[in-house]
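One chain of protein is taken out of this complex; the other chains stay put.
Entry: chain A
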Amino acid sequence: MPFGNTHNQAKLKYSSEQEYPDLSKHNNYMAKILTAAMYERLRTKETPSGFTLDDVIQTGVDNPGHPFIMTVGCVAGDEETYEVFKELLDPVIEDRHGGYKPTDKHKTDLNPDNLKGGDDLDPKYVLSSRVRTGRSIRGFCLPPHCSRGERRAVEKLSVEALAALSGDLKGKYYALKNMTEAEQQQLIDDHFLFDKPVSPLLLASGMARDWPDARGIWHNDNKTFLVWVNEEDHLRVISMQKGGKMKEVFTRFCTGLTKIETLFRDRGHAFMWNEHLGYVLTCPSNLGTGLRAGVHVKLPNMSKQAKFDEILSKLRLQKRGTGGVDTAAVGGVFDISNADRLGFSEVELVQMVVDGVKLLVEMEKRLEKGQSIDNLMPAQK
């Protein structure tokens, strides 16, 4: 536990009513679901590593949320959090992931051969393609809860495993605390460098403690495969390149991920995964595939259509500005990616992006010529 007397022994001398947070002004998934009765049932529990209910919900208590945007409001401190606090987390997951039930099973499919098409998105419109996910190393606490020793061990294991990659995946690790000015500038220019989190959503959960100790960036020499170590998750894995060859990006993504998983296994470690939740990550919103596959695509005409958002929704896609989440689109260029993470496999999600973006570009071309797009309207996926 990063802060406070969240040890059960100290806190249990007060009644549950006295400890229950004031959530009257809150609008996040945790606040919707955590009743006083549920708090009473769960507050005496802790995971084997000592993560408690108060640790799970602190970020949601400290960040009441926005009236229009629903944040999750809870985090996991270790793999067991999702089991010990399932009474809270299962409904949060169900609400956040479109009705995913506690009995549902999640499919993992990282075989790029199962993806149809995706190698011919028009580069005049699709400027870049990118796939990202996260991975957690089983047996280690997650960023909100880990000690310095644990975090350093995650870094050490990751760097050792990544050092064994070869061919077009051969690369180099840059520890945040050791990098030179020149290296830092290069990483900024490449848009690779991540900063200490400033969002109160992340800070309140304790994941920025001891920054920049044991944080770093690894990337291959070609700059098409990138791994973040110890930012919001143990690992964030990113495959990207300019242009519209999503299939190539996804193939490298799958190959790289599978190789990394094997390298970890050779060293006696596995990724956190189970058949209900898929890959286990810090934030419940990233469970399942943890995958966001997206493109930067020029849609100046499409985006002015009244039905743009409705079309995206039917395609199970979401839009963001080109700075990423919570930014505005610049010059009619949008970041279009899959909206789902859990309940669909990796291949299925990338397929949605490939098919959806192909359709959007076709619609854009029609609009450019002043033609109607009515007969292209998609059905709900």
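FYI, contacts are C-beta pairs under 8 Å (C-beta built on N, C-alpha and C of every residue); 3 or more make two chains touch, one makes a residue touch a chain; residues count from 1.
Just so it is clear, contacts and distances are computed from a predicted model.
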{"item": "Protein name as given in UniProt for the chain not displayed, \"SERTA domain containing 1\", \"General transcription factor IIA, 1\", \"Creatine kinase U-type, mitochondrial\" or \"Hemoglobin subunit alpha-like\"", "value": "\"Creatine kinase U-type, mitochondrial\""}
{"item": "Hidden-chain contact residue, picked from the options A:Asp213, A:Glu248 or A:Asp355", "value": "A:Asp213"}
{"item": "Which of A:Gly149, A:Gly167, A:Gly331 or A:Gly370 contacts the chain that the document leaves out", "value": "A:Gly149"}
{"item": "Residue in contact with the excluded chain [from A:His276, A:Arg320 or A:Lys358]", "value": "A:His276"}
{"item": "Touching residues on chain A - with respect to the absent chain", "value": "2-7, 9-11, 14-15, 18-22, 47-50, 54, 58, 61-62, 79-80, 83-84, 138-141, 147-150, 152-153, 177, 203-204, 208-211, 213, 265, 267-270, 272-276"}
